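One structure below.
Heads up, one of the protein chains got dropped from this complex, but the rest are sitting where they should.
Moving on to chain A:
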Amino acid sequence: MLVIDKYAYQNKIVHWSPVLKGCLWLLGMILAFQPLIWLKLLLLVGVVSATLYVTGVGLHQYLRWYYGILPFLALSILGIILTVGPSRHTLYWSLPVFGQYFGISKVMLPQGLTIGLRALSAITCTYFLALTTPFQQIVYLLVKLHLPRLLIEETMLMYRFIFIFIAAWEQIYHAQQLRFGYRNFHTSIHSLSLLIKLLFEQIIYNYREMDNALAVKLYHGEFPITTRERSGNNA
């Protein structure tokens, strides 16, 4: 189950207009990409506290959502600031490697950190949107932005099927876990490949069932998009 999704339906500003929330997100993005560092920091602190307040999510749980992103962010920053040069004066903490010096570039360090901060503030703003805006409001925004129908239809269906997919994945995973499928590296790799195979088979099987259900619901190639402005309900 996606916990992150639950907060979108039950937060203090769920009834705000999706357009307003979209504009807030855009404003956040602009502030994240403007050059003033202090303003970025202010944005970061401001949005984090606002998110915690309106969603009521605990700080610990909130920080856990960053675990998946931080490694990527850290790697990108390292890629920017680490460098090899002929002189040790341009580097901090240099190490001699094959007649060259390897270390942190004095020029790139502030740039790398700025980019890191920019990315972090942008992600925080996006989390704010994701945690306060139910999916139907996002669809409404997409329609308002006149994005192509096909794209919106696909987004709609993907959102629905993510949950079916996660449920199927969890079921197989737990069944394997209970039979010691993930005891060590060897069995884990084996179980994981079985899991992927099973999921694939289920997809084919479910596809057939869904195809039948679509036929009896008189589907003829288009998923109608409902565009009434709605607010989420207390799920």
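In this section, a contact is a pair of C-beta atoms (placed from the backbone, for glycine too) under 8 Å apart; a residue touches a chain by one contact, two chains touch by 3 or more; residues count from 1.
As a convention for this text, contacts and distances are computed from a predicted model.
Participant: Going by UniProt, what is the name of the one chain that was not included in the view, given "ABC transporter ATP-binding protein", "Xylose transport system permease protein XylH", "Transketolase" or "HEAT repeat domain-containing protein"?
Facilitator: "ABC transporter ATP-binding protein"
Participant: Which listed residue (A:F163, A:F180 or A:F200) would be found touching the missing chain in the intact complex?
Facilitator: Looking across A:F163, A:F180 or A:F200, the contact with the absent chain belongs to A:F163.
Participant: List the chain A residues touching the unshown chain?
Facilitator: 1, 5-6, 9, 134-136, 156-157, 159-160, 163-164, 206, 209-210, 212-220, 223-224, 226, 230, 232-233, 235
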